[in-house]
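Have a look at this one.
Removed: one protein chain of the complex. Kept in place: all other protein chains.
And then chain A:
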Amino acid sequence: MKRLSIIKQPVLSVLNVHLVDYPSPSNINYFWSFGSIAGICLIVQIATGIFLAMHYTPHVDLAFLSVEHIMRDVEGGWFLRYMHANGASMFFIVVYIHMFRGLYYGSYASPRELLWCIGVVILLLMIITAFIGYVLPWGQMSFWGATVITSLASAIPVVGDSIVTWLWGGFSVDNATLNRFFSLHYLLPFVIVGASVIHLAALHQYGSNNPLGTNSTVDKVGLYPYFYVKDLVAWVAFAIFFSVFIYFYPNVLGHPDNYIPANPMSTPAHIVPEWYFLWVYAILRSIPNKLAGVAAIALVFISLLALPFINTSPIRSSNFRPFHKKFFWLIVADTLLLSWIGQQPVEDPYILVGQCASVFFFIYFLIMVPFLGRFENYLIHYKTR
């Protein structure tokens, strides 16, 4: 009788093909670990979130107190909550590095267009999930952040105000809003899980890109053991980084105003979103017109989605694209600059700097990406002619 082989069984064989024996380029560096770290972040957020939901109460009178109940009375509750709250920040740090890696090495370029676009969809879902999650503790920033951001929909002509009322479930951010946000905050992570599976499926259609950006079929090694042991190093390093925040600086990434219970009668001096939204918030604020600001945010995501289709470079890796490499670091610096501008008051010189940084953001994606590919290509042919 033939011996039973586990890896030839249904389901298990699929897992084996994609998660164990999967051939990966031998030369991918530690920046490729951020994909699996992002997966870990998602699992951590869902696991801690499920336990937090067992103790949390989505009601305007009780939400703030139930969070403090978790912090003080639930065994290990502070650990769960600090892990969840800081986990959101970690998730964004990891995903931003993951995306910049894709940008640097041209991982979005043909034939991986769909892979990149699904990634952008995941980013959008993450932003929505994180935003409504921040509303749940029902502190001052929760309430006023929710009010400001949902009000953006009112910029849409004709139906804008109706959409805002529909989002709120009433005529102001209130109990109905909190309830639906809690419901959606529980739902959306599972949508992200689904999108991540599609992301992985799209990745495995053509396999990982690599630091050379070339076809790596000549030299691939098994995901197991090589990239399990390599990613393990990255996972543990990430766990240490994450732990420093949870155990020693649990509130450094948050805003003190969110430890004041929500009060619709008192507006905080400055309403600031979480740090990971500041770059896009800065772009929104750099335009004095509300509708145009919302359109600019839409354009950010349209630019990201369009990236693989307007890219003209036949070379993927920026290691071999001297001009793009400079612009890559400029867009990294530009994003950091926008994040800084996003937390400044709306006054000069921050307005002007923010506007310049916003313009550069779009110049990079909509002009430099298509232009530099052609330009560098031209230089290569000029030299060889």
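Note that contacts are C-beta pairs under 8 Å (C-beta built on N, C-alpha and C of every residue); 3 or more make two chains touch, one makes a residue touch a chain; residues count from 1.
In this section, contacts and distances are computed from a predicted model.
Per UniProt, the protein behind the absent chain is "Cytochrome c1-heme mitochondrial"; the candidates were "Ras-related protein RABB1b", "NADH-ubiquinone oxidoreductase chain 1", "AtRab GTP-binding protein" or "Cytochrome c1-heme mitochondrial". Considering the full assembly, A:Ala237 is the residue among A:Ala237, A:Val346 or A:Leu379 that touches the omitted chain. In the complete complex, the hidden chain is touched by one of A:Met54, A:Val158 or A:Ala269, namely A:Ala269.
Residue in contact with the omitted chain (choice from A:Ser154, A:Ser303 or A:Asn319): A:Asn319.
Where chain A meets the omitted chain, the residues involved are 26-27, 65, 68, 71-72, 78-79, 82, 211-212, 219, 221, 225-226, 229-230, 232-233, 236-237, 239-240, 243-244, 246-248, 250-251, 256-257, 259-260, 269, 318-319, 325-326, 328-330, 332-333, 336-337, 339-340, 343-345.
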